[in-house]
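Everything on this sheet refers to the single structure shown next.
Omission of a single protein chain aside, the complex is shown with its protein chains in their original locations.
Note that the chains are named A and B in the order they appear, and that numbering of residues resets to 1 at the start of each chain.
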Amino acid sequence: MTRQAKSQATSRAPEPGSRFAPGETVRVAERPALGHCRTPWYLRGKTGVVASVQGIFRNPEQLAYHQPGLPKRVLYKVRFEQAAIWDDYRGPAGDHLEADIYEHWLEPASRSAPDLEKAR
Amino acid sequence: MTHHDHDDHDDHDHDHHDHDHKHPHASPQKDHDTGPVGAYEMLEETIRSLLIEKGVLTAQEIAAQVDLMDSRSPALGAKVVAKAWVDPDFKKRLLADTRSALAEVGIDIGTLADYRIVENVPGIHNVIVCTLCSCYPKLLLGIPPAWYKSLAYRSRVVVDPRGVLEEFGVELPEGTEVRVHDSTADLRYLVLPMRPKGTRGWSEADLAALVTRDCMIGTAISAVPKGKRKAA
Partner (left out) sequence: MPSPKRKTMPRKGADGRATHDVGGLEFGAIDRHEHDLALWEKRTDAMLILLVGPKKGAFAIDAHRRVVEDYGQQTYDRITYYEKWIRAIRNLLVEQGIVSREEIDERLAEVRERFAKAGRKASKERVSW
């Protein structure tokens, strides 16, 4: 029996080399997922702000196919304005949505992008 | 086969009232012991017997795990919330390192995922979902309700959370931000509801009774029931 399921729960302070910092504006990559993917369709191409760094985890896209999923990837909690996600959002401008997104699905976004709040 | 627009079938085992639930039961279902056996139920028996035969799992392990999950219910989460309400230092630890704080009160969340608490504060109301599957803090709340796992909830709460909250009867003060958390990775989320007004001096047990499962998902608000000044 192949022993693949090592603990995913060993999140700790991120490696010094994590690409993004809390407060930084990031854009979710817009590219097709090749198989299992935990970056939801509705967030592809959307811009948000890193709310926190959640730690490092094995890559689920590889674990799904019995691969070890190494090296571990940094996971970020990213906060989005709902109005920036949905054209037809029925709610006030202050509503937000947060999702946990892996580093390889994030790109730096232009800092001159309009109406992006600082992370609280 | 009829098309379901929710994921769980109406299967009802009248012998399994292991946990406290305040929701209405389904209309009487066919008796589990004499009705036709489903294909998937037979598949489960097939797989279980093969795994036991091959020494992959034992019947005892499976039974113990079933019992473990049966022992997990929202009462567990409610206890944690009540403790956080009365003990500000515990609350700090709970928010900073949820796994360790839960271990303090004897709750082991296992190795599958870490847990995170999102705190409701004046001006922010949190709601939890897993749009991609049904990730849920099971070791703290027990099995999720069917609606949480349904396509309808998963799809709608991210785009129309206020509509969903309205359906669930949640009224928010004007100016409150609704913040939805999509559990997309190996982190499970629990909402720490706001302590209701009028509960000063209440015991942890009485406070815990005010914390329902839906409060900790975000589809309800914890409140003192009308006409009630102190729990019995």
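A few points about this structure:
Please note the rule applied: contacts are C-beta pairs under 8 Å (C-beta built on N, C-alpha and C of every residue); 3 or more make two chains touch, one makes a residue touch a chain.
The structure displayed is predicted, hence computed values, not measured ones.
For the options B:L51, B:I124 or B:V224, the residue in contact with the chain missing from this view is B:L51.
Note on the undisplayed chain: of the listed residues B:A75, B:A146 or B:L172, the one touching it is B:A146. One chain of the complex is left out; on subunit B, the residues touching it are 1, 3-13, 16-17, 21, 23, 25-26, 32, 34-51, 54, 56-57, 61-63, 65-66, 69-70, 110-112, 131-134, 143, 145-147, 149-156, 158-159, 164, 167, 182.
Residue positions on subunit A in contact with the hidden chain: 1-8, 30, 32-33, 35-37, 40-45, 60-61, 63-66, 69, 86-88, in rising order.
Quick note on the criterion: only the chains that are shown with their structure count from here on.
Subunit A and subunit B have Cα centroids separated by 24 Å.
Those residues of subunit B that touch subunit A in the shared complex are 56, 99, 110-114, 116, 131-132, 158-163, 175, 177-187.
Contact residues of subunit A toward subunit B in the complex are 1, 7-9, 11, 38-40, 42, 54-55, 57, 60, 75, 82, 85-86, 89-92, 94-102.
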